[in-house]
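Missing here is one protein chain; the remaining ones are kept as they sit in the complex.
Up next is chain A:
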Amino acid sequence: MATATAAEGPADRPQPSPRRDFAGVLTRGAGGRLWAIGTVTLAVLLAVPVLVILGFLLVPSGATWHHLASTVLPDYVANSLLLMLGVTLGTLVGGVGTAWLTSMCRFPGRGFFEWALLLPMAMPAYIIAYTYTGLLDFAGPLQSGLRQLTGWGYGDYWVPEVRSLPGAAVMLSLVLYPYVYLLTRAAFLGQSICVLDVSRTLGNGPWRTFLTVALPLARPAIAAGLSLALMETLADYGTVQYFGVQTFTTGIFRTWYGLGDPAGAAQLAALLLGFILVLITLERYSRRHARYHHTSQRHQAIRRYRLGGWRAAAATLFCALPLLLGFLIPAGQLSVWAVSLADTAYDARFLELVVNTLGLAGLAALLALLLALLLGYGRRLQPSRPVRFAVRLAGLGYAIPGTVIAIGVIIPFAWLDNQVDAWMRATFGVSTGLLLSGTLVALVFGYLVRFLAVSLQSVETGLGKIRPSMDEAARSLGVRPASLLWRVHVPLLRGSLITALLLVFVDVMKELPATLILRPFDFNTLAVRAFELASDERLADSAPAALTIVLAGLIPVILLSRSITGSRHVQPA
C-alpha cells in the first residue's frame, strides 16, 4: 500500500484538502449542477429495473422463505461462495499473471499472446460448458480414445468430472479471466516506467517490483476486472444449471419456475444484490484514501525483462494454457461439429441472425459507452453522495441474472405503455396499444441496464487515472464541463472508451436470457439459436451458431488488443 500512496494526487498539490477544492472548482456555475441533475436522472432511469426487483421485497412471501431457509438456502449460499472463490483464484492467477508477463517480460510468443489471450472472451460460458462435457464424457473422444488405447472399460480409470462445482469454476474462469487480463494489462501499460525504475534502482528484482509496486498500483484495475468476473459468475445460470451445481441463481429460477413464486424469486435476487453491494463497498473502503492518478507525463517505452531458458519456456506455457483451454480446444470441437453440418445450417436465415446480432450489439455498445461517459464524468464533476449512490445503483444490473433483469424491464415498460394507452383512450378515444413493450427499444434498454457496469468500469478506471489538476487547469481557462469532457478527457480516455465499447459489444453478442424474453416477434439472434439447440441437448446442431458468435467476437477482441497497445503514449525521455 505504501507504494500506492506514493502515486497519490496530492503529490503535485500541496493544499490540505485537495478533493473538496477540486469539486468546488468544477461545480462552479450552472453547468456543474446541470450535469449532476442529469447524471442522477439518467442513473435512476437505468436503475428502474433493479428498483422494481428490490420492490418485490415489500411483497410478503413468508412460506417460501421458511421453506428455502430450512432446506436448500444454505447450500445455495455455500455453493455460490465456493464458486466465487474458485473464479477469483482462477481469474486472478490467469488474468494478472498473463497481463504481467505480456506487458513486462520478453519471451517467445509474447506479441502473439498479447492479443490471443483475449480470445476466450468471445466464448459464451454455457457453450464452453456444453463443449467440454461433450469432449470429456464417457462417449466423448478423450475417454473413447483412452479406452481404445488401453483396453480399459467403465470404472477402470479415473477422469475428473467436469460437471461439478470445481468444473464450473474452471469453465467460468476460462472465459472470464480476460476481463481481469484486459483491465490489468491496460493498467500495467499505463504505469509510469519511472515508478518501476525507482523500484529497480532500489535494488528490487522483477518479482519484488511486481509484488510491491506494480500490483498495488494496478489494484483498482484488478478489482474492476475481478468484480466484473464475479458479477458475471453470480449471474450465470446456463453453466451451473447444466452441471447440476445449485447456486443462488439456480435457486432464483427454481423458486420462480418451480414454486411459481415470482416475488420469492425476486427477493432472492434482491438478496444477491445486497451481497454484491457489500462486496463492492468493502473493496472500495479498503482503498478509500488511496488515489491512483498518474503524476508523471514521462511514459518511456517499457524495458521488458528478458526471460531466457526455462523461464522463457515457463512463461510461454503459462500464457498458452488459458488460450488452449479457453479457446483453441472448444473452438476446435465446435468447428468439427459445424463442418459436419455445413450444408444444412448456413442459409439466408442464418445471415439474418448474424445481421441482427451484430446490429444489436453495435447499437447497445455505443449507447452504453455514451451513458457510461456521461455518468462517469458526472460523478467526477460532482462526487456528492446522491450522485455516487445513483451511479452505483445503475451499475448493479450486471450481477442480476438476465431473465430477472428482463422482468424488471417488462413490468415498468408494460405499465407505462398501458398508462399511455389508457390516457389516450380517455382523452382522444384512440388506443395506442403497447408502444415500447416487445420492441427493440425495450430490448436495448435491457442490455443497457445489464451491461452498463461493464462500460462504466472501464470509463471510471480510465477517468481515475487522469489527474484532477488537468481538469482544474482547463476549467480555470474557462472551459465548460461538456467541452472539458469532449476536448480533454475523451482524447485521453481513448483506450478506455474503446475497451468499454468492445467489451459491451462482445457481452451483448453472447447475451441470452434477456434477449429471449424481451425480443420482438420473429426476431432471433445467434445466441438464441445456439442456446435453443444446445439446451435441447443437440450440441452439434448448435455449433454453427455458437461458432459464429465466437468468430464474430474475434474481430472486436483483436481490435481491442491493438487499441490498448496503441493507447500507451510513448514519449522520448
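The definition used in the following text is that contacts are C-beta pairs under 8 Å (C-beta built on N, C-alpha and C of every residue); 3 or more make two chains touch, one makes a residue touch a chain; residues count from 1.
The rule is simple: contacts and distances are computed from a predicted model.
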Margin query: For the chain not present in this complex, what protein name does its UniProt entry give, out of "Fe(3+) ABC transporter substrate-binding protein", "Ferredoxin-NADP reductase", "3-isopropylmalate dehydratase small subunit" or "Iron complex transport system permease protein"?
Written below: "Fe(3+) ABC transporter substrate-binding protein"
Notebook entry, point to check: Among A:146, A:194, A:440 or A:466, which residue is in contact with the omitted chain in the full complex?
Noted result: A:440
Notebook entry, point to check: Which of A:131, A:173 or A:246 sits in contact with the chain that's absent?
Noted result: A:246
Checklist line | Selected residue (touches chain absent from view) among A:210, A:256 or A:451 | finding: A:256
Check: Of A:88, A:204, A:335 or A:418, which residue touches the hidden chain?
Finding: A:418
Item checked: Residue ranges of chain A at the interface with the undisplayed chain -> 67-68, 71-72, 133, 137-140, 144, 153-155, 163, 241-244, 246, 250, 253-254, 256-262, 340, 363, 366-367, 370, 403, 406-407, 410-411, 413-415, 417-418, 421, 431, 433-441, 444, 486, 513, 516-517, 519-524, 528-529, 532-533, 535-538, 540-541
